[in-house]
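For this view, one protein chain was removed and the others were kept in their places.
Presenting chain A:
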């Protein structure tokens, strides 16, 4: 691990990371503040006025507790959107962009092995995602505790975020793997953004009707099911394990292939 390179990564990615994390936090604050413990039923009525297909497609559900309220709104479509932007851009910048532009030649000519460089970039990739979820979790806990004291089951909420983070380790793994194996920006971005977006589309299609629900099972997002987590279903824990394993395989595979392949520098 090269600390110098890590610092340079922070510098190169801090703008996009801060921007997205701030917007994401902002949304999180609004959604938490929308919770009304007295009027959970009014909320339900209001939601009924919205087209059901639309809500289903977005995976949006409404809950009567603060935990299910947050999970229904924030850990569905918005979860797919904000961290994904960071993941796609950061992972592309870490390896593929250096190879595409040619600046990788300079990194490698500084007597750092390919493995060392790839491991450093993988560390940054994982830490950037971890930090997004840490910030989001803390922001939501602070807002929840100050606006609705005693309403949030903090333990379950943290578990939900660990679950979401593991999902993102796997997605980030896809982007990192794409970044390590692509010679050109378009392949890295195409695969890194395309595959997760395809999974989102599958998930949305699967949600629109019973007879196409099998489509949703093809998506990596099918492994992420907060309701089953809250219900104490072992499926959620199996999901976590599988997501974590996917992440390990993709990150390790990316590093191994980056080490072995020809670089067009």
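Methods note: a residue touches a chain if its C-beta (ideal position, glycine included) is under 8 Å from a C-beta of that chain, and two chains touch if they have at least 3 such contacts; residues count from 1.
Simple rule for what comes next: contacts and distances are computed from a predicted model.
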| item | value |
| --- | --- |
| Absent chain [UniProt protein name; select from "Acetyl-CoA acetyltransferase", "ABC-2 type transport system ATP-binding protein", "Phenylacetate-CoA oxygenase subunit PaaJ" or "1,2-phenylacetyl-CoA epoxidase subunit PaaC"] | "ABC-2 type transport system ATP-binding protein" |
| Touching residue (missing chain; options A:4, A:33 or A:52) | A:4 |
| Selected from A:33, A:52 or A:103 as touching the chain missing from the view | A:103 |
| Identified contact with the non-displayed chain, of A:33, A:113 or A:241 | A:113 |
| Interface residues of chain A (partner: the chain not displayed) | 2, 4-5, 8, 11-12, 101-103, 105-114, 116, 260, 262-265 |
